[in-house]
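The complex appears here minus one protein chain, its other protein chains still in place.
As written, the chain order gives the labels A, B and C, with residue 1 at the start of each chain.
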Amino acid sequence: MGMRRSAALIAAAALAALPAGGAVAQEVVKIGQIEAQTGPLATYGWMGYQGVKMAVDEINRAGGFTVAGKKYRLEQISPDTRANPQEALIQLKQLLENDKVRFVFGPFLTNVFNGIEPYATQNNGKFLLMGGATAMHGMLGKPNHDYLLRTWNWDAGQSGFGQLLVDYLKKQGAKKVAMLFQNDAFGKVAVDIYSPIFKQAGIELQVELFEPGTKDFSAPLAKLGAGKPDYLFPGYTDAVLYDIVRQATETGLFSRFFLVRGSLAPGLKNKEAIDDYIAYLPKYFEEAEKKEPKVKAFVAAYKAFFKTSDFPYDQAPLCSSSCYDHVYMLVEAMKRAGTVDDVAKIKKELMSMTYSGLWNIRYDSTGEAVFDFDVVHMKKGGVVTATHVQPK
Amino acid sequence: MAQLILGQLLNGAIVGTLYGIIALGVSLTFGITGIVNFALGVFMMLGAYAAWYLTDTLHAPYPLAVAGAVALVAAAGWIADQLLFRFTRNDLVNGLLVSIGLIAALEGTALLAWTSTPKEMHHILPGVFFALGLVVPKMKLTVFAILLVAIALTQLALTRTWMGRAAYAYAQNAEAAQLMGVHTGRLQTGVMVYSTALAGFGGALYASLYSLEPTLGSLYVLKAVEAAILAGIGSIAGALVGGIILGVTEGVGSIYLPLAFRDAYGLIFLVAVLLFKPSGLFGGRR
Amino acid sequence: MLLEVRGLTKRFGGLTAVANVSFGIERGEIVAVFGPNGSGKTTLLSLIAGMMRPTAGTILWKGAAISEWQAHDVAAGGLVKTFQNPQLFMELTAMEHLLIASHLALKRRLGVRRLLTLLGAHAGGAQAAAAQDDIRRHAEGVLALCRLQVAAHRKAAELSYGEEKMLGVAMALMCEPELLLLDEPASGLGAAEIENLEAVLHDLRAQGVTLCVIDHKVGFLGKLADRAIALHHGARIAEGSPAQVLADPQVVEAYLGRRHA
Partner (left out) sequence: MRTLAWAVVAALFALLPLAVHSDVVLTVLVFACLQGMLAASFNLIFGFTGQLSMFHAAAFGIAAYATHLSMEHLQVSFWIGTLLAACLVAVLSLIVGSICFRFRLREFYFAVVTLAFSEMARLLILNWNSVTNGSLGINLQEKPTVWWPGAGVVKLDGTVPWYYVALAGLALTLLVCHRLVHSWMGRCFAAIRLNDALGDALGINVFRYKLAAFMVGSVIAAVTGSLYAYYLGSIEPGFLSVDQSLAIVAMVLLGGRRSVAAPVFGAFLLTALPHVIHFPAEVRSIVYGAILIATILLLPRGIYGTVSAVLRRG
C-alpha cells in the first residue's frame, strides 16, 4: 500500500513537473534505457537501443497511444554506459530523479547490472527495470526486487529451452560434445547450466573458455578435436561464431554444431562443410520473414529506419525481442492498467498478459520472459528444417 | 600429440607474423620518432574494413582491394602525422596519449560507419593444404607467405636504399645521421607513413581470415608492442621473430595449460626476457 | 691514505681505457691528473666514483674496498665527482639544484628522523628545523663561494656554460665531500671564467678540501696542484710535482705525438 501511495505521490509530482500549457498537447511517457552502445561488449546494447528507437518512433508517428482517455507519446532517453558500472549508476539516477522515468530498459551486461542493483533496489516500487543481464536471473522474485523483469528466457528450468535442445541433440545420437565459450559472465553461467543437463542426458562434455576478443581458435579447436567429440558447442555471439565455425570446418575438425545463441548465418556461410548445425533461435527470421507479415514489415521498417540494405538477421532477435516487442507490450499493459505511472498496476498487467507481436511473449511467475522459439536444424548444403516450440 | 604440437607451432607462426607486421611498424616508429604509436591498431582496423568494403560491397578483386586499403591507410597515416604526431616527436608520453585519443576518435567513426555488428568477408581462397599430416587453410598459408615477403622486402629496403640506411643510421645515432645530411623531419614522416601502411596491409590480410569489429585493433597492437619489445626495438627480423615467439607461446601454451590464461603466457615470457636482456632478444646495447 | 687505487684496469671490448693504474691521494692535497684526450682520465674518475665497474684492480677509500659500490653509496661515503659536460636539472633554478644536492647533508644530520619532517616542517623537532636552516645557510655560502649568487634564482637552462659548470661544482660541494673529483672543470671555459675557477679552487684549498682535478692540459693546474699524474693510452706514464711531470720526456712525446697526428 505504502509503496503505491508513494508511487502515486511521485506520479503527481512528475505531472506537476511536466511543462503545462498548449505547447505540449500530448503528455509524454519517458522510456529510459541504459545499455553499452560503444566498446567491445556493445553488440547487445546497441541492437537493444535500435529496437526501442524503432518502436518509440513508430508509436509516435502513429499519433501516440491513449490511456484512460488521454493521449500520450513516448520519449526515449538512452545514454551509453560504455559497459562501465559507474556511468550506469549515475545515468540511472539521472533517469529516475531528473527525468522522472518509470520504465527503464537494460542492462544486458552483468557487471553493469551489479553496479546499479543496490540503488535500483532502494527505489523498488518506483520504476520497472526490464533487462537481459545474466545476473538478473538470480535476483528475480527476491524481496525488494519487484522492479525487476528479465526480458530474456532462461536456458534452464521447466520453461527453459536448454533441456529440450539437449534432448534433441541426444536424438541425433550425440555421445560427446565439446563446449567452447567466451570467458565472460554468460559463458561462465552457461557452463554451470549445461554441465548438469548433458550429464543427465548421458552425453560427455569437454569445456574450454577463451578470452573475449580471441579471433584465432586453432589451438582450442585442435585441443578439443583431439578428443573426437561429435558436436561442437561454440560461444554465443556471431562476433565469435563466424570465426569458430569457419576455422572448425575449414580444418575438418568439426562438421556438427550445436548452438544456444547466435544465428544461422555462420552455418550458412560454411554450409558445404557442415553436416549438422542445430541452433536455438528466439526467432528464425529468414523463414518468418516469408511467412509472417508482421516480421516482413519489421524487416522492411528496420531497413528504412536505419537506411541500410543489409538486415542483421543474426542480431535481429536482440533488437526485436528484448526491446521492440517489449515497448509495445509495455504500452499495451499501460492501456490495460489505465495508468502510465502506477508501476505496480502496470507490472501486474505485464505479468498476466501474453503479447503477440513478432513473437508471443509472456512472463513467468518470477518475472522472467518466456516466449516461443525455433529449433533450427541445418543439414549439408544449407537444407534447413525449423521446429516451432511453444514452451509450457 | 606430436601432430597437435606441430600444428600449433605452424599456426602460432602464422598468427605471429600478423603480430609481426604490426610489431615492425611499432619498432620502426619507436626507433625513429621516439613514439609508441598505439594507434597502429586502429589503422589496422581501418585497413581491414577498407579491404572488406572494397571486395564485398564494391566487388573489387581482392588483391586490388588490399592495394586500395593500403593506399587509404597510408594516406590516413600521413594526415595523422602531419596534424598530430609531428608535434609529439621524441615525446613518448604525449605520443602515447595522442594515439589513445586517435584510437577513441577512429573507433567511434568506425562504429558510426559500420556499427558493432561483425562483418565477415566472403572467403577469398577456401580449402586447405595437407602436409605431413597437418591441415592448414590455404588462405592462412598464403597470408603467411605474403607477410614474410613484405617483411623481407622491408629488411632489404632498410639495408639497400639510401633512405633505409639513413633511417638505420638515425636509429643508431641521431646526431651523426644529421651530420650525414639526413633530413630528420622527412625521415620521421616517411617512417610514420610506412608503419601505418604496414598496419593497413596487415589489416587488409587479416580481413580475409577473421571477422571484423571496430575494436579488433586494440588486441593486436598490444601483442605487437609485446613482440617489438621482446625482439628489441629497431630490429626488423626481430619484430618478426618476436611476433612468432608470441604466437607460438600462446598456441602451444593453450594446448597444455588453461586456454583462459592464453594472453598471460606471452606476457610472462616477455617479462622474463626484459629482466635478463633489457635490450630484447635481438637488440644490441642501448 | 684517503684514497688508494691499485692496478685499476677497465676494458671496453678490445679497447683498454684504463690500464693497470695505481696511485694514492692524501687528505688535504690537490692532485692533478692529466693526459691528452682519450687517455682514459674520465673513465678513471668514473671508476673511482662508482659509475662503472672496473675490469680489474681495487679502489680503497679510507681503507675500504669500494669498487663494487653504487655511485650514490660512494657519494654518501664522501667521494663526489663532477661531470665534464655539466649534468643539470634543466627546469630548476640554481638554488633548487643545491637543495637537491643537500640530500646527503640532511641525511647525515637527521638520519631516519628526516622522515618526520615529511609530516610537517617542525614535526622533526627543534633539531630537524635547525638542520634545515643550517643547510639553507650552507647552500647560500656555497653559492657565494662559487660566485653564483646572481644565478641563484635563474633556471639552469638560462645559465651560461661557465655558470653551468660552476653549478656542477657547487652541487658537489653541497654533498660535503672529503675528496672532490673534478672532471675537466676548465674545458670550454673562457679566460675570465678560468680565472674565476682558479679563485674558487684556491678558496676550496684554503678550506682544506682534498681535490683531484683532471684536465687534458696542465694549464692552471701547474700552479694549483701539489702533485701531478700523467696518463697516456690509459696507463700512468709519469708522476711527481707538476714541473717534473711536464718535463718528463714520455709526457712531452705523448703531446707531441698528438700534435703531429
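FYI, a residue touches a chain if its C-beta (ideal position, glycine included) is under 8 Å from a C-beta of that chain, and two chains touch if they have at least 3 such contacts.
Being a predicted model, the structure only gives us computed values, none of them experimental.
Engineer: Name every shown chain in contact with the chain that has been left out of the document.
Structural biologist: A, B, C
Engineer: Of the residues C:75, C:142 or C:197, which one touches the chain left out of the display?
Structural biologist: Final answer for the missing-chain contact: C:75.
Engineer: Which listed residue (A:60, A:76 or A:94) would be found touching the missing chain in the intact complex?
Structural biologist: A:94
Engineer: Looking at C:62, C:103, C:205 or C:233, which makes contact with the chain not pictured?
Structural biologist: C:103
Engineer: Given the contact definition stated above, which residue among A:155, A:184, A:238 or A:349 touches the chain not shown here?
Structural biologist: Answer from the full complex: A:184 touches the omitted chain.
Engineer: In the whole complex, what residues of subunit A lie against the chain that is missing from view?
Structural biologist: 37-38, 42, 79-80, 83-87, 89-91, 93-94, 97-98, 110-111, 114-115, 117-119, 134-135, 183-185, 187-189
Engineer: What residues on subunit C make contact with the chain left out of this view?
Structural biologist: 49, 51, 70-72, 75-76, 80-81, 83, 87-92, 96, 99-104, 106-107, 114, 117-120, 171-172, 174-175
Engineer: Contacts of subunit B with the missing chain: which residues?
Structural biologist: Residues 30, 36, 84, 87-88, 92-94, 96-98, 100-109, 111-112, 222, 225-226, 229, 258, 260-261, 263-264, 267-268, 270-271, 274-275, 278 of subunit B touch the chain that is not shown.
Throughout what follows, only the chains that are shown with their structure count from here on.
Engineer: Is the way these chains touch best called a line, a ring, a star, complete, or other?
Structural biologist: other
Engineer: Which chain is most remote from subunit B in terms of Cα centres?
Structural biologist: Greatest centre separation from subunit B goes to chain C.
Engineer: Closest chain to the protein's overall Cα mean, using per-chain Cα means, please.
Structural biologist: Given all protein C-alpha atoms shown, the central chain works out to be B.
Engineer: Could you grab the centroid distance between subunit A and subunit B? Build each centroid from C-alpha atoms only and quote it in angstrom.
Structural biologist: Here subunit A and subunit B have centroids separated by 37 Å.
Engineer: Rounded to the nearest whole Å, what is the centre-to-centre distance of subunit A and subunit C, using the mean of the C-alpha atoms as each centre?
Structural biologist: 74
Engineer: Could you pull out which subunit A residues touch subunit B in their complex?
Structural biologist: 38-40, 42-43, 46, 183, 208-211, 213-216, 218-220, 222-223, 226, 238-239, 242-243, 246-247, 250-252, 269, 312, 314-315
Engineer: Using the touch rule from the top, collect the residues of subunit B that touch subunit A in their complex.
Structural biologist: Those in contact with subunit A are residues 1, 4, 7-8, 11-12, 15, 107-108, 111, 115-118, 120, 123, 126-128, 135-137, 210-211, 213, 215-216, 218-219, 250-252, 254-255, 258-260, 262-263.
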